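Structure provided below as structure tokens; questions to follow.
Missing here is one protein chain; the remaining ones are kept as they sit in the complex.
Presenting chain A:
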Amino acid sequence: MKRLMGGTGLEHASTSLDTFPKYLLLNARRFADRPAMRHKDYGIWQSWTWAQQRDEIRAFAIGLQEMGLRHGDKVAIVGANRPRLYWTFAAAQSVGAVPVPVYSDAVAEEMSYVLDHAGVKFAVVQDQEQVDKVLSFRDRMPTLEHIIYDEPRGLRDYAHDGLSDFGDVQARGEAAMRDDAGRAARWEEAIGKASGSDVTVMLYTSGTTGRSKGVMITAAGAVDAAVGTASFDQLSEKDSVLAYLPLAWVGDHYLNYAQGYVSGLCMNCPESQQTVAQDLREIGPTFYFAPPRVFEGLLTSVTIRMEDGGWFKKWMFRKFIDVARRHGEAILEKRPVPLTGRLAYGLGEFILYGPLKNVLGMSNIRVAYTAGEAIGTDLFSFFRSLGINLKQLYGQTEAFLYVTAQKDGNVRADTVGPAAPDVDIRIADNGEVQFRSPGMFSGYYKEEDKTTETLTDDGYVKTGDAGFFEADGQLRIIDRAKDVGKLRDGALFAPKYIENMLKFFPNIKEAVAFGDGRDFAAAFLNIDLTAVGDWAERNNIAYASYQELAGHPLVYEMIAKNVDETNRRLSHEPMMAGGQIRRFLILHKELDADDGELTRTQKVRRSFIAERYGELIEALYDGSPEKFVSTEVTYEDGRKGRISATVTIVDAKTYSPAAAPVQEAAE
């Protein structure tokens, strides 16, 4: 577990540093007076140095010991990003107990599943809301002995056994240290002796596919992974982050806690969830993570606010955003830029980019990451062109986050980067991405069979995602592996990849691609009624319903152009060229969650649709030019009715992989 780092403040790392509490003690010495934690409370940023943070954690840990916490016990942590909850992680780890963070918005039933499955003995929670939830199922949970809360508000009159105030537990710890002069030293000693093979944290997966599983991460591996990426991005005690992501999510635990402890950076807890934007502006973090939708929301709000500006401001905004678009990314990546471009960009920085970054709280950002879903090229470039070093990473709970990460200066919107430090990645025969990493999990808690299912015989973790490596060594994730199939000629067929590309066109609202085990790829489409309706109005096309507009020949003509463009793009990608769409149809009704065709989160339920519209799929492949269908629909008030229509099926132009258009009549 050793790696000597150069020039990042990590060079103190030595063989013995294989748990986070060991880093806590080290930081309390080497960064004694540097801020470790800040929290905005009563309108003011309160801060704790590393030495103070150690004292807080020590008092709490010894208090917990007094209450009966022992090596191997599980401690649930439920709540928002609060210093005391972060200290609970280190306090539990310092006595060999295992912290188990739980999503604070989980309903009582979900929470009871996790607490019960993990067999927690202590629950450290934020406030009355969480206390009430835990109390509601406490009777059924014999292992749970103590509930400790951070905020006493509303809890004064609760007469329950084993319910304690966080401060009181700390006071108990302090009293124990007063009574026994050697107590504090023994606590430190025990930390020094702790083994790196202990489980450092158990992170429950969000459970989108079935029950959530407890991912066990071992200490030494976790430290090793964190040291690796912290040095990759040159994090040091001079960095700061805003800790605003859910505690139970691997990203928060890794980026803020794990990287924070090994590098000594300062973690800042926002005042509340609603004040994150304001707090971001006040702190001006140097390291930042947000999922793509956050960046999308920021861009939208900037655009809307610019729309309200006067003509001069709008003109200037457009002018300089244009300059940024042309030169911004090149300057960020230190590529050559003509002098005039540099001067214009410099002026733009002064007039627009600087103030804008300041408003967004992004003035000091050195490294920013996004991950979780595909990010649009334009969106990604917008932030990069302002001079924000936004990169992508790909990770998993089972990896303790990082699998890949993009290097500074080598960043693209459509890939997730090469393997992160010390990570081995391979692509299995079925296209699935598999990896081995320093921080990878040691197993699912109490679920041996699922662990075996997830690991390959030679110890790689199956991600369940399909992807491939680009020529430059960057990984590209295309779809969930179980959805990826093959055409009859063996060509790769990744439906979500094709669907995303189609949905990129404003006219296309939904797309469902078929092709696994077939001769070619084909698709059902839904037009976007707002966009196409707007177009119809401008072109004097009268229509009475979605169905009528969807079947209009001119609409088909327009959509065919979109499909054509999609095929042209697919043909440029050697792996995807085979998946070009040869035939498509526009469905006579909108896919709807009420009819079971979409999930409540608006994701296509492919197998259900394939069953429901089986005859239309056959028509796609048997070459018929149209097909009569009648479909049952559910109205909003629950009544049922039928929609019937004759759906037109058309052939699309396809391209040979060489990219020269080759007219090819399907069938």
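Going forward, contacts are C-beta pairs under 8 Å (C-beta built on N, C-alpha and C of every residue); 3 or more make two chains touch, one makes a residue touch a chain; residues count from 1.
Just so we're on the same page, contacts and distances are computed from a predicted model.
*Asks:* What is the missing chain called in its UniProt entry, if the choices are "Metal ABC transporter permease", "Branched-chain amino acid transport system ATP-binding protein", "NADH-quinone oxidoreductase subunit L" or "Cation:proton antiporter"?
*Replies:* "Branched-chain amino acid transport system ATP-binding protein"
*Asks:* From the list A:D33, A:D157 or A:D472, pick the residue that touches the absent chain.
*Replies:* A:D157
*Asks:* Which of A:S16, A:S136 or A:S272 sits in contact with the chain that's absent?
*Replies:* Hidden-chain contact among the options goes to A:S272.
*Asks:* Go through chain A and note every residue touching the omitted chain.
*Replies:* 39, 41-44, 46, 83-84, 150-154, 156-157, 167, 271-272, 274-275, 278
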